[in-house]
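Omission of a single protein chain aside, the complex is shown with its protein chains in their original locations.
When the chains are written out, they are named A and B in that same order, and each has its own residue count from 1.
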Amino acid sequence: MTAQARSTRPLATLALGLLAGLALGPAPAAAQRAESCIGISMEVTGPLANQGLMLRIAIETALDRINGAGGVLGRPLRLVIYDDVGEPARAVDNARRIGERDNCVVMFGGARTPNAIALREPLAEMGLPWIGAISAGTGVIEHPNGRNEWMFRVSMKDRWVTEYLVQQAKARSQNGKIAFVYEGTAWGQGALPDIEAAARRNGVALAGRETFNIGDQDMSAQMIRLRDAGVDTVVLWAVDRESANMLRSMDRIGWKPKIVSAWGLTTAFARAVGPLADGIMVAGTFNWNGPLSPEAQAALDAMKAKFPDRIRTTADLEQPSAMANAWDAIFILAEALKIAGAYDRTKLRDAMFRVNYTGIVADYRPAFIRGNQERMDAVLPEAYKLQAFHNGMLMPIEATPYGMRN
Amino acid sequence: MEAVTQYLLTGLSVGSVYAMVGLGFYVMWTAAKAVNFNFGDIFMLGAVLTVVAMDQGIPLLPAAVLAVVVAAIAAAAIERGFVRPFNQEANAIGWMLTTIAVGTMIESATTALFGSNPRGLPSPLAESPIRLGGAGIYPQELLLPVALVLVAVGLELFYRRTMLGRAMRAVAWNRTAAGLVGIDADRITLIAFGLAGGLGAMAGVLIGPVVQASSTMGGVIGLKGFMVAIIAGIANARGVVIAGVLYGVSEKFIEGYLSTAARDAIGFTLMVLLLLLFPQGLFGRKEIKKV
Partner (left out) sequence: MSGKALGWLALALFAAVLAAFPWTGDLIGERWPTSYELRLVIRAMIIGIVVIGLNLLVGFAGLVSLGQAALYGLGAHVAALLSLRAGFSFIESMAFAVAIPAMMGAVLAFPTVRVRDVYLTVITIAFGLVFVNILRDWVSVTGGASGLANLPRPTILGERLLATRAASFNYYYIVLLCLLVALWVQYAVAHSRYGRALRAASQSENAARALGVNVVAVRTLAFAVSAGLAGLAGGLFANLALFVNYETFTFTASIELLLMVILGGAGTMAGPILGTGTLFAAQQFLQGLGEWQTFGYGLLLVLVLFLMPKGIVGSLAALRARMVAKPEARETSAWPNWGSGLETITAAPDERGQVTMAASGLTLRFGGLTAVNSVAMEVRSGTVHALIGPNGAGKSSLLNVISGFYRATEGEVRVFGQAVANAPPYALAKLGVARSFQNTELFGRMTVLDNVLVGAQPHFRSGFVETILRLPRFRREEREALAEALRLLRFVGLSDFAAEEARNLPFGHQRRLEIARALALRPKLLLLDEPAAGLTHGEIEDLVKLIRGLADRGMTVILVEHHVDMIMAVSDRVTVLDYGEVIADGTVAEVQANPRVIEAYFGAGTGNGPQTEQTEVTA
């Protein structure tokens, strides 16, 4: 339908096309001298405000360490925070603010996947590198057009998480009846195709798929259907509050399947449902309980020192994996800037592919691989860890009675 | 069969919350022809303040009472400060918007101070459910329907037998005339809003142990409670109770047999259709307006 008038205005179209090309192509490279700030758009207010807070704690502590040691390229790295209340439209606004107004050298992502997905175009248009520590949706990094050039992630990738969870569920299910329960958000709905694909790959036929909405207080109907279908293992993809209500719905009808969950569950969940949480397994990238490497211990101590009111014990690290991811992400960024040699966005982007770094989550050698958008995710499935709730704490599974022997 | 039992039980529990919140709207509306549009936040405060009080070491029961009292006072303060000045005009926009704005303030302050995480409200009655075959219900959940019946009966007695109650009904019918016979309509309205606040907060406290206290728990509950009250015709307490419980049960059956994802879409559409068929509400009386 748009083909019509091209032939009637060739010259103008050509000129326009040239101009457009000039604007979108080399222009970013020319104007890439940037400020030494990291701009972040995340949930400062709204229902995910706590996740935003945890992110801020990890990032600010990491920056303190870096700036305390002299900063990067002789300058301290600043953090500029904008609130997007978890709304994609605001995230886009903030991205432009960070990219054009503040002219930061890099943007850091918030918690939600749809916010990150909405940034694909604006980031490419501005030539602004972006790094995320949560937003695990596969499509954030693996763009449908195959050409992600600016978005990096030190986090989980839902396609890999789903594979991981399905395998864990398959290994633990007695009767092979596995169901998928997910929240009706972009994160939850986005995981469904990945789960289906993972199930197929692993020879699992899902015995049920159920969903519920944020704010729902009772999931009896869903649980009854699953129970009546004979399901004994549930792959869960939801956040604390609704999962807690789901647990209570299960408790009412006297049904307790094994549950392997994505990283939506935190210690807040355990505190809310008490003993019902015991035995529920959660996939993550890091656990702060148990033996820590010196670097991780230093990070924990630094966070406790900087935020004494909020971080008193490891249980206060409500987003354990995300915070570890963010920590590593900041240091990877610093590395890349050093390799780039200048506060220049394109140079930084190119340098990201040359980073080799040992972090607290994994050994990133290399962190990212050029030309392979699947590998613009730094954390590989080998680094995924299984944890379980035990006595109200989220522990590495080896430290609980719920290891594979059971 | 077990499924049906479960839907009835959970529907009773959920519906009782809607009914109690609806009763709060009923009390407010009949006294002032205006409501606190974000009454759901009072419901939330009941649960959240109880958790806060318990964090300070106060045991459950006194904490709950304290929370309800504080929330009731807050509700009365909202009437005094944000509804009364705007209730002079015929249109509803004034008090609607101010109470919405106040609700925003309450919710965001709670999120900033209390956090966005859910917190459990430990209650001995929410620890293990009573099982009836394959269905179950926490004893805590049975408190609400019981409280509901008591409140509904109490309200009707209050309105009919006590001076204060009759004064409230007088103010509802004709504010000016009530003033002419010596009733302080403003004070009555204030008391009514406080009473309604107590009811809403009580609902929050009673159901909190089951659904976790969080700063955003009140939003949809408030809306549904309001719609339930309107569908019932805001005419009498009994009607609101029946409508609320029925709506809760219907929601469960819709979830069970039609679709969980579309539950609210179906539910709200039903409500709108009901309102079209019964413009005065299911239990309301048809008002003949004099021309």
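Criterion: contacts are C-beta pairs under 8 Å (C-beta built on N, C-alpha and C of every residue); 3 or more make two chains touch, one makes a residue touch a chain.
None of the values given here were measured: they were computed from a predicted structure.
Peer 1: Looking at B:Leu66, B:Val149, B:Ala170 or B:Ala261, which residue reaches the missing chain?
Peer 2: Going through B:Leu66, B:Val149, B:Ala170 or B:Ala261 one by one, B:Ala261 is the residue touching the chain not shown.
Peer 1: Can you work out which residue in B:Pro85, B:Gly133 or B:Gly154 touches the chain that's missing from view?
Peer 2: Selected residue, touching the omitted chain: B:Pro85.
Peer 1: Please identify which residue in B:Val4, B:Met96 or B:Ala147 touches the non-displayed chain.
Peer 2: If we include the chain that is not displayed, B:Met96 is the one touching it.
Peer 1: Return the single residue from A:Ala34, A:Leu48 or A:Ile117 that touches the missing chain.
Peer 2: Checking the options A:Ala34, A:Leu48 or A:Ile117, the one contacting the hidden chain is A:Ile117.
Peer 1: Which listed residue (A:Gly110, A:Gly127 or A:Gly190) would be found touching the missing chain in the intact complex?
Peer 2: Hidden-chain contact among the options goes to A:Gly190.
Peer 1: For the chain that got dropped from the picture, name the residues of subunit B it touches.
Peer 2: Per the touch rule, subunit B residues meeting the hidden chain are 82, 85-86, 91-94, 96-98, 100-105, 107-109, 111-112, 223, 226-227, 230, 261-262, 264-265, 268-269, 271-272, 275-276, 279, 288, 291.
Peer 1: Just checking the interface: what residues of subunit A touch the absent partner chain?
Peer 2: Touch with the absent chain occurs at residues 1-2, 4-6, 8-9, 12-13, 16, 19-20, 22-24, 44-46, 49, 81-83, 85-89, 92-93, 96-97, 99-101, 113-114, 117-118, 120-121, 125-126, 144-145, 184-190, 213.
Note that in this section only the chains that are shown with their structure count from here on.
Peer 1: Please work out the Cα centroid separation of subunit A and subunit B, and write it as a whole number of Å.
Peer 2: About 38 Å, centre to centre.
Peer 1: Show me the residue ranges of subunit B that touch subunit A in the complex, using the header's touch definition.
Peer 2: 2-3, 6-7, 9-10, 13-14, 108, 111-112, 115-120, 122, 128-129, 131, 134-138, 207, 210-212, 214, 216-217, 219-220, 252, 255-256, 260-261, 264
Peer 1: Could you list, by residue number, the parts of subunit A that touch subunit B in their complex?
Peer 2: The touching residues are 45-50, 53, 184, 210-213, 215, 217-222, 224, 227-228, 240-241, 244-245, 248-249, 251-254, 266, 268-269, 271-274, 318.
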